[in-house]
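One protein chain omitted, others in place.
By letter and in written order, the chains are A, B and C; residue numbering begins at 1 in each of them.
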Amino acid sequence: MADPAPAPPWRTTDWLNTDAPLSLERLRGKVVMVHAFQMLCPGCVSRGLPQAARVAELFAGAPLVVVGLHTVFEHHDAMRLPSLRAFLHEYRVKFPIGVDAPGIDGDPIPQTMRAYAMQGTPTTVLIDAAGRRRRQVFGAHEDLVLGAELQTLLLEASLDAGVERAADDGARGCDDGGCAVEPRG
Amino acid sequence: MADPAPAPPWRTTDWLNTDAPLSLERLRGKVVMVHAFQMLCPGCVSRGLPQAARVAELFAGAPLVVVGLHTVFEHHDAMRLPSLRAFLHEYRVKFPIGVDAPGIDGDPIPQTMRAYAMQGTPTTVLIDAAGRRRRQVFGAHEDLVLGAELQTLLLEASLDAGVERAADDGARGCDDGGCAVEPRG
Amino acid sequence: MADPAPAPPWRTTDWLNTDAPLSLERLRGKVVMVHAFQMLCPGCVSRGLPQAARVAELFAGAPLVVVGLHTVFEHHDAMRLPSLRAFLHEYRVKFPIGVDAPGIDGDPIPQTMRAYAMQGTPTTVLIDAAGRRRRQVFGAHEDLVLGAELQTLLLEASLDAGVERAADDGARGCDDGGCAVEPRG
Partner (left out) sequence: MADPAPAPPWRTTDWLNTDAPLSLERLRGKVVMVHAFQMLCPGCVSRGLPQAARVAELFAGAPLVVVGLHTVFEHHDAMRLPSLRAFLHEYRVKFPIGVDAPGIDGDPIPQTMRAYAMQGTPTTVLIDAAGRRRRQVFGAHEDLVLGAELQTLLLEASLDAGVERAADDGARGCDDGGCAVEPRG
């Protein structure tokens, strides 16, 4: 198939839970999972954000970064920065969150959401270590499938790094002692 | 590391949900997930068996087989074949189930459970396409991690088959159109 | 309306979790909640029995008795006494359980289930302190509604006991300090 296209750059106005703004360039070489959400989107709060937090925790040992993207496309006055800050505090969201830049010329859809042609929130985007968009899912996403998709990109990264064959990697990654992808605690 | 050891053969007295008894030899070339359970084990009923059923459904397109193993080590009179048959019917368990052979010389632990040194139920065992035991988990297992572990073994299998590089496999396996590992419906 | 009819007597072959067999006569003066179930009925295991256990715990201070009734109408060989005993042990069911007497003349429906004209399992039956059947629900039953129905029968019992007006009862039963119906711990 044709090589997947590079993931569009992120256009953001603020970053929370991180010392410095993040960018795909800065994250090149790592697998990136983007969780696009709105703080007042019930499906994001009940399922999407908890899933993203579990990924961040369970894949902590892997070259993978979970990034939240606050893509507000409705009720803009209701989800300003102070509200988002309080939300992240109350819901104990610890991973980096970028605030998507407001739409241009009165477009209600923020710029990054528009560039990725997201259908709504929550949306999960998987970006490989080469910065290519490999998967985009609107709505709830199965943990089993997400885990498999993330591992595919992680093993590719190790292959492309040419360090070793994925089989060896896998062998060391998955024996009775545990897995490269290992739950913490 | 040392090559993982071959998975011990299964010693069973009956098979349900399958026309012919299964064996690791017959399944060579496929990744095998064994879910060892007891029909009266609450954790197996509430979490383990539903997880195994989701794996069987979500990985239906992959060279992976989910096998249940009824490893009764307590209340033997309570979980005879007629009870198991009714249980599988009422709980809509569709994947193949082997009945572990009774322990030898009055051992309450059935033979396969003993051979695998399982600590109890539920226990999940992952066996690679070469028939080697690669992972064994006692108790609840995280969907995200299980999905990653299964994908590791599936990608290894495709590598060892020498058909293609895992990267390409992954590339084709995970684009916007979907993934090799894809939820049905 | 016409007075509700007396609840049919229970016809049982065995009792578990109790020193002596129970009967509606022995329980006269108390509100009785009957939970009719089958040990291999998924809805009973996942919702009905846990609800019955919560009622037994939360209403422990009230003149109310929770009684389980094992009404097997299918897979009879799968749910004999040894299986039921193991099931109650593994699922930590502590309240008294009566085993409904087998149907007559080859009737697959056991005698008490037939006498109550139950449609299936789980079925919840509420019997007032005078031994009258006041409510029968097939399938899942809302906690909020069940709590209200039980309290109705409990307050009636205190009224009929002529001890005091329900209002006073309620007043003492429900103040800032707590309720006559009070969660333990």
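FYI, a residue touches a chain if its C-beta (ideal position, glycine included) is under 8 Å from a C-beta of that chain, and two chains touch if they have at least 3 such contacts.
Keep in mind it's a predicted model, so treat the numbers as computed, not measured.
Enquirer: By the document's own contact criterion, which visible chains does the hidden chain reach in the full complex?
Expert: Result: the unshown chain touches A, C.
Enquirer: Which residue, C:L49, C:V93 or C:L150, contacts the hidden chain when the whole complex is considered?
Expert: C:L150
Enquirer: With the missing chain put back, which residues of chain A would touch it? List them for me.
Expert: Its contact residues with the unshown chain are 40-42, 45-46, 74-75, 77-79, 82-83, 85-87, 89-91.
Enquirer: Which positions on chain C touch the chain that was left off?
Expert: 1, 3-4, 54-55, 58-59, 126, 133-136, 142-156, 159-160, 165-167, 170-176, 179-183
One rule holds in what follows: only the chains that are shown with their structure count from here on.
Enquirer: Counting only chain pairs that touch, give me the topology of the graph as line, ring, star, complete or other.
Expert: line
Enquirer: Pick the chain whose C-alpha centre of mass, unweighted, sits closest to the average of all protein C-alpha coordinates shown.
Expert: Central by C-alpha mean position: chain B.
Enquirer: Quick one: chain A and chain C, Cα centre-to-centre, how many Å?
Expert: 50
Enquirer: Indicate the residues of chain C shared as contacts by at least two other chains.
Expert: Within chain C, no residue touches at least two other chains.
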